[in-house]
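Excluded from the complex is one protein chain; the other protein chains are retained at their positions.
Right after this comes subunit A.
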Amino acid sequence: MAEKGIEIRLDHVTKRYAGQKAAAVDDFSMVVPAGEIVVFVGPSGCGKTTTMRMINRLIEPTSGTITIGGEDALRIDPDDLRRRVGYAIQQAGLFPHFTVAQNIGIVPGLLGWAKKKTSDRVDEMMDLVGLDPGEFAGRFPRQLSGGQQQRVGVARALAADPPVLLMDEPFGAVDPITRGHLQDELLRLQNELHKTIVFVTHDFDEAVKLGDRIAVLGDRSTILQYDTPDAILANPADDTVAGFVGAGASLKALTLMRVRDVELGQAVTARSDAAPSTVDLGDEKWLLVLDQRDRPSRWVQLNELRRVTSLAGAGRPVQDSVTLQSTLRDALEAIVNEGGRAVVTGGRGEYVGTVDLATVTDVVQQRRANS
């Protein structure tokens, strides 16, 4: 895994089909920064896919220039260009008569890699996307679930280690739960690989989750807004963008923030083997009981604390907790479940603090004030 992302630059790119008055893509200019995920999001037929397909010249632009890592893409042989740009599409586009290993090995094969190098690479790619090579290498695509097929599709796109990846609604055809997993995995991969990814979707939530930047596109692929998800959620450029952002922008914004980014509260805590009489709650009404490894286990209320002789079985168990990596949206969910305050745990499950409703609402109000 060597090759990191390189910058893509589209300059006054226009696509006009013969016999059509309006351009399909009209004077599109954009810089996709190296190593970032840029999501093109917009309604069906707005030209987002056409724009993406001009980057690897599946569609030839009528005018304008496209450079990839400073090199003029229009001067490279299209087949060579495409072998250096990963491409993943909806429903994976796997060849049904090729095994999983053969599908992943296509581009290395086209590039003339030695057999051994290719097969090592195929195994590496399958590990990377979480498919056991021993079990899946010899299978045909129809013997895989939709989610597994998409994983193979991503592995195929990455097989020749391209610096740039184009993804056209790659998770559009799988169920919402699987889609969530695939999105998480893509983010995990991107953390390791730092490719430049252009991702097309019509799902704004997906765009918010995946994008370092989002380009909201309108008719003829005009850029309505090109900014970070945060900025678009907080401050939509116009009514069309606002409509696309949709209801619940504040809730969506909460998915962009992590628990580690907010100031945590502290509960009064005690080990489960401590004597109840030694605990001083001060002004607090609840005690958080920790187990021997400092993991949160139970909440004990003030008046119950006075009655019990041992903390081990007192009060009610902690049902829902969040980690420092959780989004504020998850935290909000846990807060509601727990009735006002959620416990935050660290990497080993140990108690690090609490987050409450006031903290979350403060964050939302601050964002409003800032924008």
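Here is the rule we use: a residue touches a chain if its C-beta (ideal position, glycine included) is under 8 Å from a C-beta of that chain, and two chains touch if they have at least 3 such contacts; residues count from 1.
Please note the rule applied: contacts and distances are computed from a predicted model.
> Can you match the unshown chain of the complex to its UniProt protein name from these: "Transketolase, N-terminal section", "Osmoprotectant transport system permease protein", "Antagonist of KipI" or "CutL_1 protein"?
"Osmoprotectant transport system permease protein"
> Given that one chain is not shown, which residue among A:Trp113, A:Phe140 or A:Trp286 touches it?
A:Phe140
> Decide which residue listed in A:Thr65, A:Gln91, A:Thr222 or A:Gln301 touches the omitted chain of the complex.
A:Gln91
> Can you name the residues of subunit A that touch the chain not displayed here?
56, 58, 79-84, 86-87, 89-99, 106-107, 110, 140-142, 156-157, 166
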